[in-house]
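Missing here is one protein chain; the remaining ones are kept as they sit in the complex.
Let's turn to subunit A:
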Amino acid sequence: MTTSLLIVQILNGLQFGILLFLVAAGLTLVFGVMDFINLAHGVQYMLGAYLAVTFVGLTGNFLLGLALALAAALLIGLALEFLVFRHLYERDHLDQVLATFGLILLLNQGVKIIWGAAPLSVPVPEFLTGSVRLMDGILYPVYRFALIGSGLAVGGLLWFIVEKTRTGMLLRAGASNASMVSALGVDIRKLFMVVFAFGTMLAGFAGAMAAPILSVEPGMGDTVLILAFVVIVVGGIGSIRGAFVGALIVGLVDTLGRSFMNDLLRLFMSAPSARATGAALSSMLIYLVMAIVLFVRPEGLLPAKGRS
């Protein structure tokens, strides 16, 4: 276990955490304001990636393709809101879970029909290729830095909107008491649409940004969705700050666990049994972290204010 490897893996963990944050932020926002649990959030991330594949391929320009993919993701999201989600806000969580589960089945299979089951990829844009030299012998790809940077920028923007603007004030008010906000004359349906559009864009953006470094395949959203759940539970449901902290914890623990668990176990185990135990343990690690956090603080690390 060398220092350079450690630094690279910490950066990888950060980058993974930022990606998870983008997905989890939308999920927790929608849940916090609308009390709506949207399992289809993961497939919206997947759609973002697939749309990026198509539009970057069509235009040959990464930024233009990204913008078109985001617009298309938003349109699909709003269509889903209009057709399905809108009718579920008043229902109990069981109905929401089931209906959005149905959408997952539809969209995962639909993607297979349209784009095929084989993994696709997006080429890394030319102006972001190459690597940065951090120290002697440590190179790190520019694109991954760009991903960390843009993720942080979006996170900062989100913080600004939620904390400093009128819309954000309504969001926070809606999260504490939606019916009161409605009684004060705010069009709550419009507010819900805005929140939902935010969430969809965040998930689509995460998917599109992940497309050049991950393989784009059906079901890629499911893994991310479940990790986003872990993030939200660790951070505190409905809390964006919590989602940020939770995402970094999950991203780092998962990445570092996968790369160093073997070496750690090798200290007191034979190589083959360390490999077997390490594989099992490192894939379970984040769930163990979640269990510990819940055991100590059932409401999460940074629970949203004003929710009971």
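Here are a few things to note about the model shown:
As a convention for this text, a residue touches a chain if its C-beta (ideal position, glycine included) is under 8 Å from a C-beta of that chain, and two chains touch if they have at least 3 such contacts; residues count from 1.
We take it that contacts and distances are computed from a predicted model.
Of the names listed as "Xanthine dehydrogenase family protein subunit M", "Cytochrome (Ubi)quinol oxidase subunit III", "Putative hemin import ATP-binding protein HrtA" or "Amino acid/amide ABC transporter membrane protein 2 (HAAT family)", the one that matches the UniProt record for the absent chain is "Amino acid/amide ABC transporter membrane protein 2 (HAAT family)". Contact with the omitted chain, checked across A:I7, A:I37 or A:L264, is made by A:I37.
Across the entire complex, the residue among A:T59, A:N108 or A:S150 in touch with the chain not shown is A:N108. Residues 31, 37, 84, 87-88, 91-95, 97-99, 101-110, 112-113, 222, 226, 229-230, 232-233, 237, 276, 279-280, 283-284, 287, 290-291, 294-295, 298 are the ones on subunit A that touch the missing chain.
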